[in-house]
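All protein chains but one are shown in place.
Up next is chain A:
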Amino acid sequence: MTSTRDWLLEDSPTSLWQANAGRAYRVFMALLRNPLSALGGVIILVLILTAIFAPWIAPFSATGQNLKARLLPPSGVNLMGTDELGRDIFSRVIYGSQITLTIVGLVALISAPLGLLVGAVAGYFGGWTDRLLMGFTDIFLSMPKLILALAFVAALGPGINNAIIAIAITSWPAYARIARAETLTIRNAEFIQAVQLQGANPLRVIVQHILPLCTSSMIVRVTLDMAGVILTAAGLGFIGLGAQPPLPEWGAMISRGRTFILDQWWVATMPGFAIIIVSLGFCFLGDGLRDVLDPKSEGK
């Protein structure tokens, strides 16, 4: 046990693997020291585990109807009550974590690399490339995200895949800005010049030497943005443009519960708590990661 720890905290690591593992370990320990970020990490971990083990955790099926048990209030059997088709809301919230995780993961996978690439190319080449790409980025940045996502979904058609595409299209510009700023600070570094002198082409310099250095600030930003992504996705679901019934998406569930809000409050309220907890988890974790990985941008 102690030896693993010593190996991780070794001041002069002998392999790249040891250096990376040591760095990850230090970040992890620093996160644990801050109670809120530890809580955020736990929430996200629980979300992931819930999504994986949903069939075993959920007491009922997410789509199985039981019209005899319509709109029952929360009880020992139905922890969060039942909806208008007699489906157990707790089970649906559990299965909904799969959808939320899919949305969050795919949006991050599409928009972060896209933003990274645009920003790094703009920062590395400078001049007209920079002006053109950043002008384009700024136009996207100064537009209302939700409205733009709505318009894209309207064009592409409702559904969860199109919602993911629309959210990704509206969230890459922020990453492009960060990647550009990072690239500008390292563009003229000596190790970049050394690689250039060895004859590396720009693609190689950007992908192999610049992008890896942008990742830590990118991870912070992506984590912090995830709360917004969840809210936008839930909003699209609420309006009826995101995940379609009978998928147990949290926003869509709130939308179904709207009709009964005055008498059966639990139908709309319960999925909202899930959204708040998961979003808070990403906020806490993002704040903690920022303090550890990117201390200079604190308070932004």
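The rule is simple: contacts are C-beta pairs under 8 Å (C-beta built on N, C-alpha and C of every residue); 3 or more make two chains touch, one makes a residue touch a chain; residues count from 1.
Everything below uses one rule, namely that contacts and distances are computed from a predicted model.
Participant: Which listed name, "Peptide/nickel transport system permease protein", "Succinate dehydrogenase cytochrome b558 subunit", "Oxidoreductase" or "Protein translocase subunit SecD", is the one UniProt assigns to the chain that has been left out?
Facilitator: In UniProt, the chain excluded from the picture bears the name "Peptide/nickel transport system permease protein".
Participant: Which candidate, A:Pro55, A:Gly126 or A:Gly240, sits in contact with the chain we can't see?
Facilitator: Residue touching the chain left out of view: A:Gly240.
Participant: With respect to the chain omitted from the figure, which of A:Gly41, A:Gly228 or A:Gly288 is a touching residue?
Facilitator: Among A:Gly41, A:Gly228 or A:Gly288, only A:Gly228 touches the chain that is not shown.
Participant: Over the whole complex, note the residues of chain A touching the chain we left out.
Facilitator: Counting over the whole complex, chain A touches the hidden chain at residues 135-136, 138-140, 142-148, 150-157, 227-228, 231, 234-235, 238-241, 251, 254, 257-258, 261-263, 265, 268-269, 272, 275-276, 279-280, 282-284, 299.
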